[in-house]
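Got a structure for you, questions after.
Only one protein chain is missing from this complex, and each of the others stays in its spot.
Chain nomenclature is as follows: A, B, C and D, assigned in order of appearance, with residue numbering initiated at 1 for each chain independently.
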Amino acid sequence: MSGLILLSILGATTLISGVFQHRRLLLPLTLLGLVFTFLFVMGEWSGKATYFADLIAPYNNGMLTFDSFAFAFSGLLLFFSLLVLSLSQFQVQEDVDHAGEYYSILLFTVLGAVVMVSFSNLVMLFIGIEILSISLYVMAGSRKYTAPSNEASLKYFLLGSFASGFLLLGIALIYGTTGHLDLPGISSYISANASSLPFLCILGIMMIIMGMAFKVSAAPFHNWSPDVYEGAPTVITAFMATVVKTAAIAAFLRLMLGSFEAVQGWWTILLSPISILTMTIGNVTALYQQNFKRLLAYSGISHAGYLLIGIVALTYDSPSYNSSGAILYYTAAYALATIAAFAVLLVVAGNSGDSSISAFNGLAKRDPKLAVALTICLLSLAGIPPLAGFFGKYYLFALAINKGLWVLAAFAILNSLIGIYYYFIVMINMFLKEKQDGLPSTSSPASKVVIAICVILTIIAGLFPEGVVQVLK
Amino acid sequence: MSLNQIAFLGLAAMSLLGAIMVVTTKKPLYSILYLIFTFFCIAAHFVILNAQFLAVVQVIVYAGAIMVLFLFVVMLLNLNKESEYRKPALLKVAAAMSGGMLLLLTVAGVVKSGAGNVETAEAALYTQTTIGYVSNLGLSLFKEYLIPFEVVSILFLSAMVGAVVLGRKD
Amino acid sequence: MINLVWLVPLFPLIGFLINGLLRDKLPKTMAGVIGSGVVFGSFLVTCGIFFEHLSTPANSVVVPLFDWITAGNFSAQFSFQVDSLSLLMMLIVTGVGFLIHVYSMGYMHDDEGHNKFFSYLNLFIFFMLLLVMGSNYLLLFVGWEGVGLCSYLLIGFWFKNNDYNNAAKKAFIVNRIGDLGFLIGMLLIFVTFGTLNYHEVFEQAVAKFQSGEWGINSTVMVAITLLLFVGAVGKSAQIPLYTWLPDAMAGPTPVSALIHAATMVTAGVYMVVRSNVLYTLAPVSLQVVLVIGIATALFAATIGLFQNDIKKVLAYSTVSQLGYMFAACGVGAFTSGMFHLTTHAFFKALLFLGSGSVIHALGGEQDLRNMGGLKRWMPATFITFLIGTLAISGIPPLSGFFSKDEILANAFAHDRVAWALLLAGSLLTAFYMFRLFFLTFTGSFRGTKEQEHHLHESPALITVPLMALAILSAVGGVLGLPGLLHAPHALNNFLNPIYEGREAVLASIGYEHHHLAHQTEWMLIGITVAAVVAVIFAANRIFAGYRKEGEPTTFLKKLIYNKYYVDELYDAIIVKPTMAVSEFFFSVLESVIIDGFSVVTGKLAIASGRTLRHIQTGNTGTYLFIMVVGVIVMVVASYFI
Amino acid sequence: MPELTSLKTIPLDWYIYLSLTLFAIGVTGVLLNRNAIILLMCIEIMLNAVNLLFVAFSAYSDDPAGQLFVFFVMVVAAAEVAVGLAIIVMIYRNFQTVNINVLDKLKW
Partner (left out) sequence: MNLITAILIFFPLASIPVLYLVKREYVKTAAFISTLIELVLTLYVISEFQIIPDTQFLLDYWWIESLGISFKAGIDGISLVMVLLTNFLMPVVVLSNMNREQMQVRHYHALILFTQMAFVGVFVALDAFLFYIFWELALIPMYFISLFWGKERRIPVTFKFFFYTLTGSLIMLVALIYLYFQTPAPHTFDIAAFYNLNLSATEQSLLFWGLFIGFAIKVPLFPVHGWLPDTHTEAPTQGTLLLAGVMLKMGIYGVIRWVLPIVPEGVMLWKDWAITMGVIGIIYASCIAIVQRDFKRLIAFSSIGHLGLTIAGIFALNIHGLQGGLLQAFNHGITSVGLFFVADIIYDRMHTREIAKLGGIVHKAPAMSIFFMLMLLGSIALPLTNGFVGEFLLFLGLYQYNVWFTAVAGLGIILGAVYMLRSYQRVMLGEANSLTSEFTDMLMSEKVVMGALTAAVFWIGINPKPLLTIAEPALAQILQQYTSFLTMK
C-alpha cells in the first residue's frame, strides 16, 4: 500500500523536477525514493510501518490484498527496479530532454507492477497490467528517431492491446458466469460447482490464461518479446526482462492460485503443453542466435516456460514446497543474473550499440572481472550449481516430480541441457575469441556496483537459499 | 416479437454492419466514420440495458474524444491519400476463416452451456434495474472502487506523459 | 638352514636391483661377477638346504613370509614350500643358471647392454625361484608370469631389430593365452577348495575323493587339470601354442639356453608334477597330456629335420623333448618326467651354449649351411657338443639314455602305441641332432673366407661352463639308474614324498604299478639303442660330405621346411580376424555410430534452432495470426477437457 | 417503467451472441488490415464488444460491478488510443507510412 502511494508521489516529483530542469537531482532522487519505498514496504510487511496502510485501509474494499505474497513480490520488484534504474544514465545521457518523463514513467510502471502482484480484484489486475503495458509501449519507443525502437514500440503496442482485448473478454465471461470480479467470490463460485462449470466460464478462464500467457511471453504468444527486446533501448529491455516478467508471472500465479485453484485439474492439462512448448521454443530458437539481446529474450522465454512449471504444478499447502516460494526464488535468481548480463552488455556495447554476441569477443582480456561476472551469471542462468539458478531449477523440478508430472520434468531436464549451449557460447566468445577493436567500453561506477551486487547475491542465494524459500511458508 | 426485440435486432444489425464496414472499407477516413456509427449503436444498446451513464460516457469519450483524436491524426498525417494497402487473397481468406472459427467456437460454446445464467437475470429484471443510474454508479464508484479510480489516474498521467514524449517533435 | 630359504630368491633380486640401478656406473666385469655371484650364493644356500633336507625326515616344509592378499575368505600368503620337488628345481635353476651366468660373462662381453643383460638374468632367476618355491598356486602364477616377462625382455634384448621385438611380443602374448587358462583354473580351484595352498588343496582333493564325494574323472577335477594344463601348454610350448619358442631364439644364446631350454619352459612340467594328485584324480586329463606330449614330440622332431638355423633346430628339439616329459607325466611316470627334465636341462643347456660358442666364433653366423669342419678350430666345443648330442640321442651311458629309456619303458608299460611313437620320435631326434652335429663340425668349412680367418676357440669363460655341463650330462644318469642294474633309483626315492596323495588315491582304486619283466626291458633297450645307432650312421652317410643345397623341392619337404605353415595358419585364423574386428569396431561402431550419435544430436539441435527461428518473421501480422491460432487451439482443446 | 419490465423479452443470449460476433469481427479486422490506424480501430471494436457484454451481464444480474468495469475499460481505452496514436504519428514521421508490413526489420 505504501508502495503505491510513495511510488506515485515519487513519479510525480520526478516528473515535476524534470520539468523544472533539475536533471542532476533525478537519478539520486529516484534511487533514494525507491530505497525508501523498499524499506517502507518491508517495514509494513513486518508490521512496523503501518502509517500509510492505516491511512488507506478503510477505502480498500478488497481491491488489493497485501498478504506476504504481495509484500514479497513487491519487495522483489522494487529491488529489481532499483538495480535497473541505477543503470539509467546509459539511457538518459542520450536523450537528456526527457529525463524527467523517463524516470516518472518507469516509476509508474513499477507502480503498475506492484498493483499486479497485490491485486485481489480483476479490475485492479486489468488496470495494473494496463499501467505497466502502456508505460512500456512508450518506453520501448523512447528512442524516437531510430527505426528499431519505433518498430519495437508499435509491435508491442498492437500485440499488447490485442492481447488485452482477449484478457478483457475473459474477465467479462468470468464476470458473467460467476457474477464476481473479486478473487474470493470467483474462487468460491468455482469451487462450489467445479464439477459442472458452465462452458462460458471455462472459455473465460481460457481467455484470461491467454492474456497472462502473453504478458509472461509464453508460447504461442511469445513472438513479441524477441523483437521488442531487441528494438527497445537496452535499459528498458533489462527492465522488461526482469521487472515486467516477474510482475506478470506473479500476477498469473496469484490469479490461478486465488481464483481458479479449484479446477486446477483441467487447466493443468492445458498449461503443461504451453509450458513445454515455451521452454522448448525459447531454448531451441536461442541456439542459433547471434544477437545478445535476442538471445536473452529467448532465454527469457524459456525461463518463462520453467516458471510455468510452478503454476502447472500448483502447490500451496506443502510446508516446504509451494509454487509461490519456488517462483519467487526462481524469478529472483533469473532476474539477478539477467540484470547483471544486461549491465555487462551496456558496459560493453552501450545502450544502443551493436548488441551482437561478437561484442563480447576477447572480453576476458579487456576486462577479466567483467568476463568472470558475466560467466557467473550465465552459469546461474544455465542452472549450474551451486549458483542461484540451479537451486531455482531444482525447486521447480522438485515441484513437478512431487506432483508426478513426469513428462514435464523430462522436458524441463532436456531443455536445461539445450539451454546450456548458448550460454556457454557467449562464455567461449568472451574467453577464446580474439577481440575486434572499435567497441566502446563505457564503464560506470553504477554499473560496476549493480553487477557486483547481482553476482554476489547470485552466489549467496545459491549457497543459502533457505531464507528466500522460507519467506512464503 | 416485442418492440424491444425488434429494436435490439435492428440495433444489432446496424452495429454489426458498421463494424464490418470498419473492417472492410478501403479508406481510413470512412472506417472512422463507420466506427463512430457503430459506437452510437452500442450506446443505444446501453440505453436499452438501462445503463444511461455508460451510454453517455460512450458517446462522449468514444464517439467524441477518441474518434476525434483518430480523425485528427488521419488528417494530420493525411493518411487518406494512401488507400488501404493491398492484401493478398490468401490473407483475406485466412483472416476471415480464423475470425469465423473463433466466432463459431465461442458461440457454439454459449449454446453448449445453455446460457450464462439467464433465469436469474430475468428474475432480476422483473424489478427494474436502476444500477445504471449515475447516482448509483457514482456511489459505488467512490466507495468500493475508489482505489482503482485513483490508480487509473496514474494510468492517465503516464499515458499523457508518454503521448507527449512520443508525439512531440523535437 | 631351512629358515634362510628366503635368501635363495633374495640374492638374485638384490643382484637385479644392483645391476639394474647402477647399470651405467658398474664396470662390465663387476656386473658380471655380481650377477653370477648372487646366483652362486643362492646355489650354495640351496645346496645347504638340500643336504639338510636329505638328513631330515620332514618331507616338506612351508616357510611363511607375509600375508599378501586378503579379501573376505580369500587369503594368499607369500610363503615358500621346500620339499624334494622344489629343491630339485631350485638346484637345477641355480646350478645351471650359475653356469650360464658365467658363460654369459664371456659371451656378452662386447655387448653394450651387458649390465642390463645380467640384471634381467637375475630377475629371471628370481621369478623362476618364486615359481618353483611358492607354496600356493598364486605364487606359482607370480613366478609364471614373471618369467614370462623376463623372457619377453630377453628375447627382445636387441630391441633395435623389430623382428626380435615381434618375437618377444609373440612369446609374451602366446604365454598370456596359456596364463588365462591357468588363471581360470586357479579361480576354479579356489571356488572348489576355498584355498590355493598346495597342501590344503591336495589334502582336500584326496579327502573328497575318499569320502566318495567325487569319483575318478569328476568334472571339476578334469576341468581344473585341463585348465592348468592349458597354462602348461603355453609355457612349455606344446601344441598348439608352441610357435613362440622357435621365434624366441631371437634372444642371445645364453637366454635360449637358460630360459628356453633348461628352466622356464620346463615350468609346465613342474606344475603338472606338482599337481600330480589332481591329475591322478582325472585320468582323462592325463590322457590328454599324453596325447599332446607325443604329438608335440613327433611334430617338432619332424620340423627339426629340415631347419638350417642351428638354434632353430635346437629349439624344435627342445619342444620335442618337452613333449617327452609331458608324455611321461601322461603315462603317470611323473618321476621319469622330472628325470628327463633334469638331464635335458643339462644336455640341452650344453648344446645351446655350444651352439652359442660356435655362433660366437663365426661372428653371429647361425646358418648350418655356412658351417662345417669346425672341429679343427674349436676342439673343446666339439667334444662337449658331441657329448651333448650323444646324450640327447640316448646313447648309453650318457644321461639322456637313462631318462629317455625310462620314459619309453613306462610308455611301453602303459600303451604300446605310445611307446612306438615315442621311439620314432627319439630316432628322429638322433637323426636331426647328428645332422646338426655333422653339418657343424665335420666336413669342410662352407663359410666365407674372412669368417674362416677369424675362426678361433672360445675363451675359457665360455668353454669351462661347457665342460661342466658336459660332465653333468654325461653322468647325470646316475640320478635314476634303471631297476635292472639293481641300483637304487635315487630320484625315485628322493621324489617319492610328493606322491603320497597320488599313492593314496591309486591304492584306493586298487591300481598297482606293474613292472616290466627284466628281459622285456633289456629287449626295449636293445631295440632303442640299435635303432638310434643305425640312424646315426645313416645321418653320417648323408651329411658327412654335405654340399650346400638350395630350397627343398618336393612337397613334403617344403611343407616341413616351412614348419607346416602353422604360423601362417594362426595368422590367418586368429591374428588377421582380430585385427579386422578391431578395425571394424574402431572405424564403424566407434567413429560412425557412437561418435556419430553425439555429433548428429548436436547438429540436429542447431539446425532446428536455425529453422525454428524463422517463425519469428518480424511481421506483426504473422504474430497476430499466430496468437489467434493459439487461442483457437486452446478453445478447441477446452472442448475436450 | 413498463418498457423496462418487458426488457426480459430480450434473452441475455442475444447480447452474448452479439458481442461475441462484434468481437470476432474486430479480431478479423485486426488480422485483415495492415494499416496501423485501422488495426487500432478494430481493437477498439473488440473492446466495445466486451463492454457490451459487461453491461449486459451487469444489467441482467443487477450488479454495478460490470458497468464500473466498463467505465475503467473506457478510461484505459482512451489512454491506450492516445499512446497508440502518438506511436503511430512517430512511426509515420520516420517511415512516411503506417503500414505495419514495413516494420519487419526486427526478426529471427
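Just so it is clear, a contact is a pair of C-beta atoms (placed from the backbone, for glycine too) under 8 Å apart; a residue touches a chain by one contact, two chains touch by 3 or more.
Values in this document were obtained by computation on a predicted structure and should not be read as measured data.
Touch, as defined at the top, links the missing chain to these shown chains in the whole complex: A, C.
Contact with the chain not shown here comes from a single listed residue; of C:P12, C:G97, C:G156 or C:G400, that residue is C:G156.
Listed residues C:I173, C:A420 or C:I615: the one in touch with the omitted chain is C:I173. Shown as candidates are C:M1, C:I14, C:V33 or C:L188; the residue that touches the absent chain is C:L188. Contact between chain A and the unshown chain involves residues 319-321, 379, 384-386, 390, 394, 397-398, 401-402, 409, 413, 416-417, 420-421, 424, 428, 431-432, 464-466, 469-470, 473.
The set of chain C residues touching the chain not shown comprises 66-74, 138, 141-142, 145-146, 149, 152, 156, 159-160, 162, 165-166, 169, 172-173, 176-177, 179-180, 183-184, 187-188, 190-191, 578-579, 581-583, 585-586, 589-590, 594-595, 597-598, 602.
Convention: only the chains that are shown with their structure count from here on.
Set side by side, B-D and B-C show the greater C-beta contact count at B-D.
With each centre defined as the average position of its C-alpha atoms, the distance from chain B to chain C rounds to 104 Å. Once the centre of each chain is set as its mean CA position, chain A and chain D turn out to be 27 Å apart.
With centres defined as mean CA coordinates, chain B is found 32 Å away from chain A. Chain A has residues 123, 127, 130, 134, 137-138, 141, 144, 153-155, 158, 162, 173, 176, 179, 199-200, 202-203, 226-227 in contact with two or more other chains.
Those residues of chain B in touch with two or more other chains are numbered 91, 94-95, 98-99, 102, 106, 109-110, 116-117, 145, 148, 152, 155, 159, 162-164, 166. Within the complex formed with chain D, the chain B residues making contact are 2-5, 8, 12, 15-16, 19-20, 22-24, 28, 31-32, 35, 38-39, 42, 45-46, 48-51, 53-54, 57-58, 61-62, 65-66, 69-70, 73-74, 76-77, 79, 82, 84-85, 87, 91-92, 94-96, 98-100, 102-103, 106-107, 110, 115-118, 120-122, 124-129, 131-132, 136-137, 140-141, 145, 148, 152, 155-156, 159-160, 162-164, 166-167, 169. Taken together, the chain C residues at the contact with chain B in this complex read 621, 625, 628-629, 631-632, 635-636, 639.
For chain B in complex with chain C, the residues that touch the partner chain are 91, 94-95, 98-99, 101-102, 105-106, 109.
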